[in-house]
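The following block contains the structure, expressed as structure tokens.
As you look at this complex, bear in mind that one protein chain is not there, while each of the others sits in place.
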Amino acid sequence: MSIAEGTRPRHVPDRLASRPARILRSWELLLTVIAILIFLANTQASPYFLDPWNLSDATFNFTEKAMIAFAMALLIIAGEIDLSVAGIIALASTAMGWALQYGAGMPVLVLIGLGVGLVCGAFNGLLVTRLGLPSIVVTIGTMSLFRGISYIVLGDQAFNGYPSDFAFFGRGYVFWVISFELVLFAVLAVIYGVVLHATNFGRQIYAIGNNATAATFSGIRVARVKMILFLLTGLMSGIAAICLTARLGSTRPSIAFAWELEVVTMVVLGGVSILGGAGSILGVVIAALIMGMVTFGLGLLNVPGIVMSIFIGALLIGVIALPRLIRLVRTGKAA
Amino acid sequence: MEDGRTIAGPVLRLEGITKRFPGVTALSGVELELHEGQVTALIGENGAGKSTLVKILTGIYQPDEGHIEVDGTTTRFPTATAAQEAGVTAIHQETVLFDELTVAENIFLGHAPRGRFGLMDWSRMRAEAREILTRIGAKLDPMAPLRDLGIASKHLVAIARALSVDARVVVMDEPTASLSQAEIEELYELVERLKSEGKAILFISHKFDEIFRIADRYTVFRDGEMVDAGMMEDVTEDALVTKMVGRSMDAIFPARTSSPGEEILRVAGYSHPTEFADIGFGLRRGEILGFYGLVGAGRSELMQALFGVTTPSKGAVKIDGKVAVIRSPAEAISRGIVYVPEDRGKQGAITAMPIFQNVTLPSLTQTSRNGFVQMADEFALARRYTERLDLRAASLDQAVGNLSGGNQQKVVIAKWLATRPKVIILDEPTKGIDVGSKAAVHEFMAELAAEGLSVIMVSSEIPEILGMSDRVIVMRDGRIAAELDRDGLTPEQLVRAAAGYEETAA
Partner (left out) sequence: MKQFITSREAILLAALVALILLVETRFSGFAAPGNLASVFNDTSILIMLALGQTLVILTRCIDLSQASNLALTGMVTAMINAAMPGVPVVALISIAVALGLLMGAFNGLLVWKLDIPPIVVTLGTLTIYRGIIFVVSGGAWVNSHEMSAAYKAFPRAEFLTLPVLSWIALAVIAGFAILVNRTALGRAFFAVGGNPSAAVYTGIDVGRTRFMAFVIAGGLAGLCGYLWVSRYAVAYTDVAGGFELDIVAACVIGGISIAGGLGSVTGAVLGALFLGTIKNALPVAGISPFWQMAISGAAIIIAVAFNRRKDPGRVILKEPAQ
């Protein structure tokens, strides 16, 4: 067993499980099966479901939330959370509406939307990384603060009259039934997928979420990575604010109310561990599709939105509880 | 283990106790007897299984095999409460206390005095706490929050907690580790009093002088096994050290002919507000510098400061003769200093991630192009270093958490070698790992030094210190107590310097 004497060390293979075997055991496959079942159920439930324009409309149910969910996924994998995303949308939208009153055109509106998102993200990030405060509390606070500023500005009023070239971001179509938002969603999904799964930065996110101490001890600048993630989440909220404002054509302070919970649900349903360290963008994409289809399918059946939320809530708990319940019955231990 | 001098049977007896954890057998078929009115010393190095035994005695762990007898009747301690009801109480380390609660409550949590309507009686609790504190000579306000107390006072609270239960068996897990000399004297008196009250005491300690002063019997553990037991009067200190250390040293440690080169690291006047002070030493190329001391002497804290985890208040570090300011591990790594921490699970490895990703984590720039991960390069780098360390794993894609302790340590060492460091700091590199992996780590350490890497090895294991080091620095209470040369160094010299008995320290 001496190394010095030059005995050949034993061979350790790179991987044991082949790629198909790993895919078979994955959370993403389970989600895909659920998504297909819901799709089939929808086609059975309503003859209108398969209409291309109906399907296209349905994508608006998730595109804006999913954009935020991608950045949120990275943040949650790194062990933090941002509950202020809907508050950022409200503030960014209000800022755009305010600028509109002074005659700002489309490019300025977009810059303001992105800028407010980044500033809000920076504010959260500084409080968490510089002061070492727990992100869940900080962002509950900034959630109220950001939306609260919108209420101060707007009260029960609304900003209207966004220019038609601005409306493209929420109502425009790139090709046939393919909306601008859907294209943006797809592009962002690819970008985030690559960043998380194929870059050093993505690897550092996983390391931090699994064990921030060991990550620090491995020379990773944990605070800097977290700061970037808060900035990204703010930026995505800004982009979502642009799309949503353009789609609605108006800004009220209650815009995107309670979206933070839907975004977090999407991320967790997508298989991202709320404790950090695990998850994939593909999972989030499928979870977004599932949530969009459920909302749309039940909508076609005239089931009100609030009832759909029962389904989403049950799905969230169910998919996490079921494997644990089976393990509990089998081995007496849940985790 | 019948003994003619014992008249009554033991109060508590453990027989054939075995406890396994994933990757390691912590205890293997150990025996222990505790007698009324007698102090039994439990002696063993770190990782010998002492704390696992304490946890079994107090109902935190359940043994996989073997049984516990109280007064000759076989029993089980399924919970901490069950052990307490059977009359076993323990002074654990400080971690078993609650910072946000008061002193009195820390003493009585779980068995607080009840008054009317079964409600907790705070005034009685306060009075009883004061009484117990007075009994052990601790001048503490029972209503002070524990958070405001120093480490020694916290330890006194732990002692008071153990004595607040009407127990027949008292387990003391290194009760003097953080006490001052005066407090230690008071503790000895307390032990005498407990003895005279007929309690059976299990006394765990590293310090031989106190074992000889207060113990009636001894039991020695080594690598999870009970190697010897008997009466103190039948044994000498040297014999105990040999039993504790066990193995013959040259048989296991690689033969080294060291010829250290030029000085590579120089530390001067290095001080931290609370953890260490006035540290100065040099390290040469190809040298293995041992750091010995008792647990809590400040060695790990010093090493973590050198690695940039914490910032010292003053002092200077020079690398290759140039002043180096290190404010983060990232800066330390870029200057060629790396650190293999003692706590593998928390600080060393990211146990949920695969082996190859652990190895490449600090070297991602080597295995990537423009920030994009190159998986094939990662596997190649990980393979290069894990093969050198003779890692045993099912695949490089396996999660580190599923490996044995020894192989986890190899992954952490491989991770640092992949950064091609100048100085590697190993903090308790073989703690809690099996004998085979220990030998591999030692052999590898010698090989690295021969290649010109400078090694700082923090260890509480005397044979490891004696077998591997070119030079040894002994720390005590956050300061350097002695700097000793390898030649002619004896275990007694180390133990005395670490415990602070100046007459024989170098």
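To keep things simple, chains are lettered A and B as they appear, and every chain counts its residues starting from 1.
Basically, contacts are C-beta pairs under 8 Å (C-beta built on N, C-alpha and C of every residue); 3 or more make two chains touch, one makes a residue touch a chain.
Remember, it's a predicted structure, so these values are computed and weren't measured experimentally.
> Taking the entire complex into account, which one of A:L30, A:A45, A:M106 or A:I140 touches the absent chain?
Answering carefully, the residue with contact to the hidden chain is A:I140.
> Considering the entire assembly, which residues of chain A contact the chain that has been omitted?
Within chain A, the residues touching the omitted chain are 127, 131-134, 136-138, 140-149, 151-152, 154-156, 253, 257-258, 261, 264-265, 268, 274-275, 304, 306-314, 316-317, 320-321, 324-325, 328, 334-335.
> Of the residues in chain B, which ones touch the absent chain?
Here the touching residues of chain B are 58, 60, 79-81, 84, 92, 95-101, 105, 109-110, 112, 118-120, 122, 150-151, 180, 271, 273-278, 296-298, 301, 310, 313-314, 477-479.
Simple rule for what comes next: only the chains that are shown with their structure count from here on.
> For chain A and chain B, let me know how many angstrom lie between their CA-based centres, rounded off.
44
> Quick one: which bits of chain B touch chain A in the complex? Just the residue numbers, please.
254, 307, 309, 328-330, 332-334, 339, 341, 346-353, 356-357, 361-362, 364-365, 368, 371-373, 379, 383, 386-398, 415, 436, 439-440, 443-444, 446-447
> Given the complex with chain B, which residues does chain A contribute to the contact?
1-4, 9-10, 12-17, 198-204, 206-207, 210-211, 213-221, 277-278
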